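To keep things clear, I will list the structure first and then write my remarks on it.
All protein chains of the complex are present and in place, except for one that has been dropped.
Labels run A and B following the written order; every chain starts at residue 1.
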Amino acid sequence: MEEKKKAAYRVGVIVLVVLFVLTIGEYFVAQIPGGVISVLFIIAIAKSWAIMKYFMHITSLWSEEGGH
Amino acid sequence: MSVATPYVEPAHHEHHELPYSEQLRNNRLGLWLFFTSEAFMFIGLLSSRFYLWGNTRPDLDQTLGLIVTSVLLVSSFFMNRAETAIAHDDRPEFLRSLLITAALGIAFLVGVVGFEWQGHIGPSDGAYGAVLFGMTGMHALHVVSGVIFILIVWNNGRKGSFSAERHWGVEACAIWWHYVDLVWVFFYPALYLMGHVVHG
Partner (left out) sequence: MILSLGLVRGVIGMIIGAILGMAVTMLIRIGMGLAAWGMEPVSVVGALVGSIGFLLGVGVLTDWIKWMQGKPTPMRHGPPEGKPAWTRYFGTDYNHKVIGIQYTVTGIALLFVAGTLALTFRLELVQPELQYIDTNTFNTFVGAHGIVMIGAILMGVGGLMNYLVPLMIGASDMAFPRLNAFGYWVAVPGALLIVTGIFVGGWDTGWTGYPPLSARAPLGVQMFFLGVYLIGLSSIVGSVNLLTTVTRMRTPGMSLFRMPIFVWAAVATSIIQLTATQLIGLSFLMVLIQRLLGMGFFDPNLTEHAIELNSPPGNVILFQHLFWFYSHPAVYVFILPGLGIISELLPVFCRKPLFGYKWIALSSITIALVGFLVWAHHMFAAGMEDYLRVPFMFATLLVAVPTGVKFFSWTGTLWRGKITLETPMLFVLGSISVFLIGGLTGPPNGTVSTDLFLHDTYWIVGHFHATMFGGFFFPFIAAVYYWFPKVTGRMYDERLGKIHFWISVPGFWVQSLTQAYIGLHGMRRRIADYDPALGIQTGHVLITIAGFAIGISMIIFVYNLVVSARRGEVAVANPWGSRSPEFQIPSPIPEHSYAQPFVVVGEPYDYALPGSTYVNMNPAGLAAGGGGGGGGGGGK
């Protein structure tokens, strides 16, 4: 139980770090002049995917055991 | 989205009442369908931004944008922490994280409404003003609803309404909050980063 809990908290930290790095990345991509809208969109999609998978547990919609 | 899943088992459990696990899965699907619906509204706003602004954007305070975005991200982290905590019966951590999430949500609102909205662009300043206030306003309304939801769940949690096995209310609140964050993941670059500032 304790182990599992720690692991679950750790996932949260990792996702936060990844999202943060991507956000800073966006910020700097935007400083490059010209032609960056598509890159920004791709980063945004990556971020939203991480949020949906790890924070919103989208897989619990179809996985059988029903999340937690 | 029948939020009304009572913690207390109704005394007369008749055969046509769905078992909790079934109702839980229905609830999840229902809430995600509602997200899909809302997504169309937010996509409509995003499309309006590209239709009206094209490849330009107004000159907004970049630091402010980065700060509010980070605040919302961190709030999502704490929301996730709260949900994880209740799933493992860690009640104090659950309540603490919820309050931090709500506080960060309010900080986000202060950033948008208290600072961004007081800047040099007003709502009636052409398409820049309309779209900026339209998008941030619609998003802010959702943030407000999320903060209220969090406070209700916190209050019920304090009274012991949720358990590791039964906490659909917390789960719904959590994914609603993450959804609001997710919308901002697209709104932030669309408002602050995409396109170039036209200098007169």
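The rule is simple: contacts are C-beta pairs under 8 Å (C-beta built on N, C-alpha and C of every residue); 3 or more make two chains touch, one makes a residue touch a chain.
Model, not experiment: these values are computed from the prediction.
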Neighbouring displayed chains - absent chain, whole complex: B
Options B:F94, B:F108, B:Y128 or B:W176, residue touching the unrepresented chain: B:Y128
Contact with the hidden chain (one of B:L52, B:L99 or B:A164): B:L52
Where the unshown chain meets chain B, residue by residue: 1-8, 10-12, 14, 16-18, 22, 25-27, 29-30, 33-34, 36-38, 40-41, 44-45, 47-48, 51-54, 56, 58-59, 120-131, 133-134, 152, 155-156, 159, 161, 169, 198-200
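Convention: only the chains that are shown with their structure count from here on.
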Euclidean distance of C-alpha centroids - chain A vs chain B, Å: 15
Contact set on chain A toward chain B in their complex: 1, 4-5, 8-9, 12-13, 15-16, 19-20, 23, 26-27, 29-30, 33-34, 36-37, 40-41, 43-44, 47-48, 51-52, 54-58, 60-61, 66-68
Residues of chain B that touch chain A when the two form their complex: 21, 24-25, 28-29, 32, 55, 62, 66, 69-70, 73-74, 76-77, 79-81, 84, 87-88, 90, 164, 171, 174-175, 178-179, 181-182, 185-186, 188-189, 192-196
